[in-house]
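Here the complex is missing one protein chain, while the rest keep their positions.
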Amino acid sequence: MSSSQPRNWKALLLSHEMLLLYVLIAEWLFFYFAGTTVNRRGVTVGFGTVDRQFDILRHSCEIGLLALALTPVIITAGIDLSVGSLLGLCAILFGKFWKDAGLPIPVAAFLALGCGALGGGLNAALITSLRLPPLIITLGTYSLFRGLAEAITRGAVTYTDFPAGFLFVGQERWLGLPTQAWLFFGVAAAVWLLVHRTTFGRSFRTIGFAPEGARYAGLPVERRVAMVYILAGLIAALAAIIYTARLGQAKADAGTGYELFAITAVVLGGTSIFGGTGSVHGTLLGVAAIAVLKNGLACLPAVMRLNAAEDMSGLLTGALLLLALTGSVLPKLLSSWRAHRPAPAPSAPSPNPQPSP
Amino acid sequence: MKSLLTRLGLAAALLLGSVSGVRAADPKLVVAFLPKSKGNAYFISCKAGADKAAKELGIELLFDGPTDSNAAKQNEIVENWITLGVDAIAVAAENKEGISTALRKAQKQGIKVVTYDADSMPDARSFFVNQATPEGIGQTLMDEAARLLKAEGEFAMITASLTAANQREWQKHIEARLKEKYPKMKLVAVRPCDDLKDKAQSEATALMSANPNLKLIMAICSPGVPGAAEAVKQAGKTGKVKVVGLGLPNENKRYVHEGVTDSVILWNTGDLGYLTIHAAVSLAKGTLKPGAKSYTAGKLGSFTIAGDNILLGKPFIFNKGNIDQFNF
Partner (left out) sequence: MNRYFRELSVVGALGAVLIAMAVFAPAFYQPQPLLSLLTREAPTLVVACGMALVIICRQIDISVGSMFSVVSVCAGLLAARGWPLLLVLPVAMLLGALLGAFNGFLVAGLRLPSIVVTLATMVALRQGLNMVRQGEFVNMPDAVQWFGLSQSAGQWLMVAIALALLVALGLAMRHVAAGRFVYAVGTDAEAARLAGIQPQLVTFLVFVFIGAFTGLAAMMNIVQSPQVQPLSGMGLELKVIAAVVVGGVAISGGRGNLWGAFAGLLLLACVAPALTHLHIEAYWEKAIQGGIILLAVVADGVRSRKQN
């Protein structure tokens, strides 16, 4: 599935990422034509405006960052449910460092990033030193981080009144693009290089595919897996800072539920939840597909009249995820049915095959 | 494959055609109405009033909001409306500072902004349709509780969540009133119910057994009131532990009639929606300008404007005598 060495053009054109790209283009064109209108004052409004496109980019940065953080994690056959909660905790700590401790913004940001890495480090330590399932460890830290954020602020404190220079990061444009998009693209490029162009990153796939094999091959599996979770924590902290800059406030509920959208984007992007395969560009396409769907729906007149944009985007994201999954296993499934039933009639397989020994 | 493509193209063309057709014959004013969360019965009843006003005024009303109370999503929805070029936006702010960045952006594009239910920063909107100040709500609730307890005894509070801004605000004013006027009353606990009725019921049960001298439960989020009432009823403490709260008449009628809940406090939410939409439309048409001293909203008549707050009036106390007259 990963496209490091396409065997031929056909394989490349039919790879998961390319299929997703076609879906994305189709989606975009549909919304461009159906979601752009001219309003009463004769101004073109809706999906097809440059402003809207930039808004979509701006709104996708935090979830996109979390998806980037999760891609290496999931490639190593792990999962991190705590990134959304860690985002909330780091946002609070950042606000606290700046306002209560009186530190300058860059120092506060630096410390918040450190706290993110520490949070990821806690996950990493528990997962690797005790070889515990990441799902359950991060389920625990999911509650723990959010709980700490609430306990620190007693639920009540909201940090606001950030200086304009900081808000610039979240609300203005720099060199034509929303400022945080530069950060997002920078992280995306770095993660892409790490996963696809370094031996270090390539080992993630080996580890995800067969951890025991990787161990026998002499890879420091524990150390690499630990790195992946620490990196995830670090990126979650960066997302927290961007979130704070975009909304101009840091509050204990920041990032609630983001982990689900991030995981959805990663899986939609073709990374196997069982680990071993996946790509960063796939994840980026997944993030874009969800963001365009969500924002595009809100621009459709029919959907607007139903007052259902928010609900419908959730519903369709779920359906899209199931479709992508089904599509990705179908070829494998067909071939496995054929392999198990070499006898005639390879067609019309039962939906619930019970291969006999 | 080709026929599929043609069919798709045809469908797209039809869709486009219908859209532009609607727009050409449809020079209606578009007003967008943003609740804190969509699934909340409180905002649905506000919307009923808003719909009525929209029909009267012949405008198009857009209604969308986060499915959970989520400050970030509110901003995204407002920004979407900006690019849709609506004429006016009416907002119930989940978070004061957070939403204001998006609202200022809307004003810069010539979109009129009013807030209702919960205000933004004053410079990010023209008017706030004020259903009752947090101070007024806090005082009314606390006074009602004190009246029921004869200003003496323990009580507990159930809130929506520990982070919701308006809940914190009301709680603050309730506590201030308590300190100022009722020294013999004691607030023993504050428990969140996550806006879930079932959880409010569990919390209220635990509160009653943990505090044997508890005389009253005050629920300041709408699912919390019937939840607390059911708990009191099941504990067999009807009348011994009183229930008051902020909630909708329809959700509480049966408990008020059974004598479990003593009074429910709220303003007329339908009127709030109605007044908000009227004000937004008048602003967009230029008939309501900053500095006005009063405002007349259709069938509801005249309202006082204090500074830049359009005042809906005092919160209303629903009890056994009057609750059946209301249906929202």
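Labels A and B are assigned to the chains in the order they are written; within every chain, residues are numbered from 1.
Note that in this section contacts are C-beta pairs under 8 Å (C-beta built on N, C-alpha and C of every residue); 3 or more make two chains touch, one makes a residue touch a chain.
Worth saying up front: this structure is predicted, and the values here are computed from it rather than measured.
Within the full complex, the residue among A:Ser143, A:Thr198 or A:Ser335 touching the omitted chain is A:Ser143.
Here one chain is not drawn; of A:Gly155, A:Gly255, A:Gly276 or A:Gly296, the residue touching it is A:Gly155. Interface note: of A:Leu20, A:Ala34, A:Ile79 or A:Ile242, the residue touching the hidden chain in the full complex is A:Ile79.
Residue B:Gln201 is the one among B:Asn75, B:Thr101, B:Thr115 or B:Gln201 that touches the chain missing from this view. Across B:Gly58, B:Gly236, B:Gly286 or B:Gly321, the single residue that touches the chain missing here is B:Gly236.
What chain A contributes to its contact with the hidden chain is residues 79, 126, 130-133, 135-137, 139-148, 150-151, 154-155, 260, 263-264, 267, 273-274, 308, 310-315, 317-319, 321-322, 325-326, 329-330, 333, 351-355, 357. For chain B, the residues touching the chain absent from view are 37-41, 44, 67, 162, 188-192, 194-198, 201-203, 205-210, 212, 223, 226-227, 230-231, 234-236, 250-251, 254.
Heads up, the rule we're going with is that only the chains that are shown with their structure count from here on.
By the touch criterion given at the top, residues 12, 15-16, 19-20, 22-23, 27-30, 38, 62-68, 70-73, 75-77, 79-80, 82-85, 87, 95, 97-98, 100-101, 161-163, 165, 168, 192 of chain B touch chain A in their complex. Chain A contributes residues 30, 33-34, 37-41, 43, 45-47, 49, 51-52, 55, 59, 150, 153-156, 158, 160-161, 167, 171, 243, 246-249, 251-254, 256-257, 295, 298-299, 301, 304, 307-311, 314 to its touches with chain B in the complex.
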